[in-house]
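To start, I am sharing the structure in question, which I have written as structure tokens.
A single protein chain has been omitted from the complex, and every remaining protein chain is retained in its original position.
When the chains are written out, they are named A and B in that same order, and each has its own residue count from 1.
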Amino acid sequence: MINQRRPDGSLRHLITLDGLPRAELEDLLARAQHFVCEPGEQPRANQSLAGITIGNLFTEPSTRTRVSFELAGRRLGAEVVNLEVQLSSRAKGETMLDTIYTLQALHFDMFIIRDPQAGVVAHVAENVAPHVSVLSAGEAHVSHPTQGLLDALTIRQRKGDRFERLTIAVVGDIRHSRVARSAYEVFRGLGVGDLRLVAPAAMMPDAGEFAGTHRFATPEEGLRDVDVVMMLRIQKERMEQAAIPDGDDYFARFGLTPARLAFAKPDAIVMHPQPMNRGVEIDSAVADGPQSVIRDQVRNGVAMRMAVLETIARPRPLRS
Amino acid sequence: MINQRRPDGSLRHLITLDGLPRAELEDLLARAQHFVCEPGEQPRANQSLAGITIGNLFTEPSTRTRVSFELAGRRLGAEVVNLEVQLSSRAKGETMLDTIYTLQALHFDMFIIRDPQAGVVAHVAENVAPHVSVLSAGEAHVSHPTQGLLDALTIRQRKGDRFERLTIAVVGDIRHSRVARSAYEVFRGLGVGDLRLVAPAAMMPDAGEFAGTHRFATPEEGLRDVDVVMMLRIQKERMEQAAIPDGDDYFARFGLTPARLAFAKPDAIVMHPQPMNRGVEIDSAVADGPQSVIRDQVRNGVAMRMAVLETIARPRPLRS
Partner (left out) sequence: MINQRRPDGSLRHLITLDGLPRAELEDLLARAQHFVCEPGEQPRANQSLAGITIGNLFTEPSTRTRVSFELAGRRLGAEVVNLEVQLSSRAKGETMLDTIYTLQALHFDMFIIRDPQAGVVAHVAENVAPHVSVLSAGEAHVSHPTQGLLDALTIRQRKGDRFERLTIAVVGDIRHSRVARSAYEVFRGLGVGDLRLVAPAAMMPDAGEFAGTHRFATPEEGLRDVDVVMMLRIQKERMEQAAIPDGDDYFARFGLTPARLAFAKPDAIVMHPQPMNRGVEIDSAVADGPQSVIRDQVRNGVAMRMAVLETIARPRPLRS
């Protein structure tokens, strides 16, 4: 596994949340909370990343996450450049590392990378110069660390920071979900009391994964008395064609309706990483209902990414 | 019809020019004139939109208008982000409103929208949070309000502000033109004395539209003694295939040549919203001739959009 830290122990990359100690996670959440602002308020900004150049390398399309990182970087005074380059495949016969070395020579200090191929983000991180940081913005089905953090932030805002008292159900296509894997890592790191996986067999992860969680085959069982319902998007693009469930069938068995949500605690919150398949994973009555914190998740995304960027960035020595 | 105003009566959205009182239109033109600068001059800039984040959502391609809004926003100190999202169609199974709610949660304060489907811009405006403004950058064949305003500004620069004394001919594909509809609204609001529609039957709007104008079937009749000739682009993309006129035929009947322009007043000005079909709607001798103000229109576009952005923006409360 990649070493994400500098020799002095500080966080240099963020590729995975696996192994981050609880105190460090809590510091990140507290710092992010500082940046949260209400709709219509002027966003908080500072110049802590002045002189830093950030390259956004998104080889999977994602306006939401890309813009969220772009705004986070700019609000901290960084220069943010969107780079339309291919990493996993060869472009113009150029290898991935040549591309990275070239961009590095253009004086980028950070790369924010989304890539559909597992391992690419870490491979870049292992090969960049010592002053360069790499942040994952979503890696295949493996990891999406800033999403995991913003989900934890959203829960903390509604349920407080005593995570050991919470029961959280992750529901749906867990098998193909990077969101679920990063959520698992951050929830374990924060000491969540009871973490449940609720999915049909084909969407349940392999037995060796998600150690310490409880598995349920139906939402009726898995949602009972939970504090948090974390819905997932069905990742059709990562399934065999034949394995893609019919939307109506899936909704009938797993869609989060008001009736199913009633199994959870009365003050349970409902999350979804978006984009939603309304009428497949989730009923609009729930998605737009009073227990939904789905829009809070998006709002928290910019704040959380500001905290991560600020934590990872190092002041640059001025040229003599 | 959508209410474009805040409870205090101030302008919050700009979707249409229909119903804007003359005094408000004149204020907008005067403020825009303040921002006009000559080629080679340093553009005027201020920080009236500092802390404001603007999202450009162009679902029809338009470098000219998009860049014009982008420069206008940046010169007022706003953060401008180009968003490559689809509104009218579903992308990734996401509804239009989910997309808007998500972007809104990223702390956008304004959306500038161009969309080929009528009603989409207003639908967004009706659903955004109270602190968010929506500006149309062109809606189907219906409306293009900032184009209407910049056209009025261009006329005001050459002909003064006594619009009641002016005779203006709008010539060409009026039926499919959002430029013509917004021009009609602003000219009516400013009290233009004589507004003429000059078009072949297939390009003339329905009888119920453009009330109070005079209709002419030939440029020879319609251009007689006018102060302003406003040429339109043939909107082939909004016509049935069979209805698209042959370019040479059209030029022979309606193309603005020096001979036809001679029917207008000697000091008449010639306008075109661009891009031009040279040799179809307009002869290059006219487009590049001394009476043409076509490049002034483009120049005025940035100034006019600065005035609109500044008028609509509200200062953001700082976070406590």
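The criterion applied here is as follows: contacts are C-beta pairs under 8 Å (C-beta built on N, C-alpha and C of every residue); 3 or more make two chains touch, one makes a residue touch a chain.
As the structure is a prediction and not an experimental result, all values here were calculated from the model.
Asker: Taking the entire complex into account, which one of B:P21, B:G40 or B:P290 touches the absent chain?
Answerer: Going through B:P21, B:G40 or B:P290 one by one, B:G40 is the residue touching the chain not shown.
Asker: Identify the residues of subunit A touching the omitted chain, counting contacts across the whole complex.
Answerer: Missing-chain contacts on subunit A: residues 51, 53, 79, 81, 83-85, 91-95, 98-99, 101-107, 109, 129-132, 316-319.
Asker: Please identify, in ascending order, the residues of subunit B that touch the omitted chain?
Answerer: Subunit B touches the chain not shown through residues 37-45, 63-64, 67-68, 70-71, 74, 274-278, 280, 295-296, 298-299, 301-302.
One rule holds for everything that comes next: only the chains that are shown with their structure count from here on.
Asker: Distance-wise, how many Å sit between the C-alpha centres of subunit A and subunit B, to the nearest whole number?
Answerer: So the centre of subunit A lies 41 Å away from the centre of subunit B.
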